[in-house]
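Shown here: the complex without one of its protein chains, the others still in place.
Naming follows writing order (A and B), and every chain is counted from residue 1.
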Amino acid sequence: MMNFVNSLGIILFATLAYSTPLLYGALGSCFSEVSGVVNIGIEGMMTAGAFTGTVVAYFTGNPWIGFLCGGLAGAFFGMLHAIATVRLGADQTIAGTAINMLGPGIVIMLAKVMFNSTDTIPLSASQKMPKLFAGTFDTSTLFGRFMDNVFAAYGSTYLVFIAVLIVWFVFYKTRFGLRLRACGEHPQACETLGINVIAMRFACVCISGFLAGLGGACVTMTLSTQFKPISIVGQGFIAIAAVIFGKFRPQGALLGCLLFGFCSGLKVVLGGSSGVNMQLISMIPYVVTVIVLVLFVGKSRVPAANGKPYIKAK
Amino acid sequence: MAKQYVDMNTPVIEMRNIVKRFGDFVANDGINLTVHKGEIHAILGENGAGKSTLMNQLYGLLKPTSGDILVNGKKIVMNNPRDAIDAGIGMVHQHFMLVQPFTVTENIVLGTEPTKGVRLDMDTARKNVVEISERYGLSIDPDARIEDISVGMQQRVEILKALYRGADILILDEPTSSLTPQEITELIAIMHNLVKDGKSIIIITHKLKEIKESADFCTIIRMGKYIDTVDVDQVDENDLASMMVGRKVTFKVDKPEQTPGDVVLDVKDLHCLDYRGIEIVKGLNLQVRRGEIVGIAGIDGNGQTELVEVITGLRKGTSGQVLVNGTDVFNKSPSFGFAHGVSSIPADRQKHGLVLDFSIEDNLILQNYERDPYAKNSVLQRGPIFTHASQSIEKYDIRPSGSEKRAAGTLSGGNQQKVIIAREVQNDKDLLIAVNPTRGLDVGAIEYVHKYIVDQRNKGKAVLLVSFELDEIMSLSDIIDVIFDGRIVASIPGGEANENDLGLMMAGGGKKA
Partner (left out) sequence: MTRKKSFFDFIAENRFIHILFSIILGFLVGAIFLAVMGLSIGAAYGRLLGSVTSLKGFSYVIVYAVPYVVAGLSVAFSFKTGVFNIGAEGQFVVGSMAAVCTGILGASLPKPLLIPLCFLAAMAAGAVWGIIVGVLKTKWGINEVLSMIMFNWIAFYLSNFIAGIPAIKNEGTAEATKNISENASMLFSKDFIKSAGLAPTANWGFIVAIIVTLIAWFIIEKTTLGFELKAVGSNRFAAEYGGINVNRSILTALAISGALAGLAGALQVMGMGKRISIFTSQEGFGFAGIVVALIGCSNPFGVLIAGLFYGALMYGGSKLNLEGVPTQLISVIVGTVVFFIAISVIFNKFSGIHFGRERGANGGALKAADKKEEKK
């Protein structure tokens, strides 16, 4: 029993820790895709955020400023994507591919120049993203340990759950959200009603980059303490997968990310104790996703105008 | 029209000498238009004449290259639709500008949403929508999703959208193109109600009868040029038609009497579901014989689309039989049906009829690419494919000539349709299914398409014609089958049909045969 509670606590901790960066990326992906712009550049934007976050935290000593700057770095690449796809009507998949090369390329090059290594210098404990409620619980008791595992989470984790709520509210309860969804479904209709589709989409893709950048910063500021070229390997794509899984809704993406995080958490626990091969355990999140898709989710309705450049007649 | 509501002293719209160029192409070349308060003004012209371009300028979607636009006597420059909306102009586009998964209310308020703090105030929005729909007698369900309501209802939503924004001047672009006769009558009544209320309406159309029934004045445009503005009471349909196309037009289709032969298509007790999984064809029976055209008259959404999809193999039915020359093609693949005598001119030529990225020559062999002489041992034979295309282009007058290798997407709508007709006619199958074969075509192309359909009949083929244009059904069909709620509810010899009876039956009323 004690063991079980302990394991559960660790799994929940890992679930939250691993879901957090994905969730930022997924919320970012939601903004872009729902407004009608395919953004497979999330991966590159996360990488940019991961690097910038740690570097700024390292130099300023303030994790929150670092975190924010990680977001801004993502937003910068988001803006690049927006200029190409929204302003110039570029093919969205190709532009996203370009972002996925440019983002890592530029930041790793910067790392080389700044640190003479592809890795950044590890953050000290005070530069890392702080854990909220650390020390609040009495870890000498079983219950306390459990509570500590679950609730003494990184600030960024608390923030992302608030962010999910905010994004949900924005999407479904505000004027901006209604228009944003309309832009992804029928941009011409929006234009005839005097909504500036170009501006809406531009903003959404930038927001998308910002959130992805925060996600990247989470990885290097919570899960590890430094940026390496392999810090972001595929999380961006997993985030996109979570969004498709969640049928392009923030609440759905939340489920997708938690499922992924949970499987990763399972991996941590099982990997430590049982004799099962680590590589096979690592496969679990991906296999489970496919199975869940086949059994429960099925088709995901893509926003009608998703992927189609909107070009205004002159 | 009595022009009883027209106030000739109050022009609300004046467009003066409007010129609009796209690169080298002049879409509008010096067009004038004056619309008064309380007036219904028709704009008549063939497809591509420049009607929509003109209206898009009035609605701020396009900017004139030169010329002035005056609204209520004041010259204004409109940079975007917002400016037009602010000036009291509303537009109902031919292709509805509605967000499918949104509700009626959401669609109507989009762009001018009421809010409470940062929150959308959907309660107020709903109340406003109900109020305005009651004021103008346009009843709708404010909570229904657009994808679940009929085309006629969707049009009401579009009109309400304009009225909600306080439009005094309404532009209706081809508003009747998918309405039933009854719905058209209703629409005309709505229009009269609106002008009575002091609104002005501009209606873009190429349907002469509707102009006669509804409009006060009519401005005619031909190939981008202003032809004339006439008082509708002073002219008849033939005058309008010849002004529109610049020559005399015959509306009659010559069709020799002939006795039909054996049954080619025999549909027995057919049932099938629509895309939502709801039964839409409910025990339908239908026969088409050699040498006759059977027209299916009906309102969109009564199962005719699904009927055709089942016959052509695109949709699986739940039960029934579809015999073509005695072979059951029910729930077989499209290629099986094709091999056993089914050919078709699909409703949506760009979606189903053509691969727009493919060249004309490749589109002409779309069903036959695996057959001799176009392929040998699975290798395409470019020589015969090209020769076939050249001959078809010549014979069917596909323009521009010499376009064998050009992508189908670069052709005009009429010529795209010719490519499909060339392909389907040369397939020489016993059954030809034509769905809305003239939709969006101009008068010249319509005559051409009708001629080929009648030719097939005269050659002893069985033709099934499905069309939302009642005139087309009436002028071509030997037998008119009326479809309602998934069944054929009446079968009338073509010569004896009259529009009002048909319309009633299409709406589920009237006598049953």
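One rule holds in what follows: contacts are C-beta pairs under 8 Å (C-beta built on N, C-alpha and C of every residue); 3 or more make two chains touch, one makes a residue touch a chain.
Bear in mind that the values here come from a model prediction, so they are computed numbers and not experimental data.
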item	value
Displayed chains contacted by the hidden chain, counting the whole assembly	A, B
Contacting the left-out chain in the complete assembly, out of A:61, A:105 or A:144	A:105
Residue among A:68, A:84 or A:182 touching the omitted chain	A:84
Hidden partner chain, residues of subunit A it touches	38, 40, 80, 84-85, 88-95, 97-106, 108-109, 112-113, 118, 230, 233-234, 237-238, 240-241, 244-245, 277, 279-280, 282-283, 285-287, 289-290, 293-294, 298-302, 304, 306-309, 311
Residue numbers in subunit B that touch the chain omitted from display	23-24, 275, 312, 314, 333-335, 338, 344, 346, 351-358, 362, 366-367, 369-370, 375, 378-380, 409-410
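Here is the rule we use: only the chains that are shown with their structure count from here on.
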item	value
Chain centre separation (subunit A, subunit B; CA means) in Å	46
List of subunit B residues in touch with subunit A within their complex	56, 59, 61-63, 80-82, 85, 91, 93, 97-102, 106-107, 110-113, 115, 118-120, 161
Subunit B contact footprint on subunit A (complex, rising order)	173-175, 177-179, 181-182, 185-186, 188-196, 304, 313-314
